[in-house]
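One protein chain is absent from this view; the other protein chains keep their places.
What follows is subunit A.
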Amino acid sequence: MVIKILFVIFVGLAGGIAVGSGFVAFLAVLGIIPRLTQLTKTMKMIIWYQWAVVAGALIGGMGSLRDPAIFFPSLTLIPLGLAGGIFVGAMAAALTEVLNVFPILAKRIGIEDKIVVLMMAFVFGKIFGSLYQWLYLVGR
């Protein structure tokens, strides 16, 4: 019995370590945090950003595994949604950067100086696609 419990604890811990380190490694490769510190000029606080990620992952893990409820007004969800969207959007942008999407595309069609226009197409496409899914497609 004790061995069973210990084994389950060990497996849980091992799984958690795999997921957690994978998450952090993914964030590190994409380089979102350095980018945000560069924008806000808060390089010195980078250690606190590290703890923000750790705390967020822990709270998110607990929230998704233990079904808590804190009974806040639903308006609280607006900033949360915005924050989540910005995070995912920055991740998507970082991913296109890692994959060299924009440089190759701009060179192919020869609009290297109008790359902003190209990027805005991506941005509006994302907003439109996401709104379309949640407002129309899901409720159909």
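Definition applied: contacts are C-beta pairs under 8 Å (C-beta built on N, C-alpha and C of every residue); 3 or more make two chains touch, one makes a residue touch a chain; residues count from 1.
One rule holds for everything that comes next: contacts and distances are computed from a predicted model.
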### Task
Out of "VWFA domain-containing protein", "Iron-regulated ABC transporter permease protein SufD", "3-isopropylmalate dehydratase large subunit" or "Stage V sporulation protein AA", flag the one the UniProt entry gives for the chain missing from this complex.
"Stage V sporulation protein AA"
#### Entry: Positions on subunit A where the hidden chain makes contact
19, 23, 27, 32-33, 35-42, 44-45, 48-49, 52-57, 59-61, 63-65, 67-94, 97, 100, 102-104, 106-107, 112, 115-116, 119, 122-124, 126-127, 130-131, 134-135, 138-139
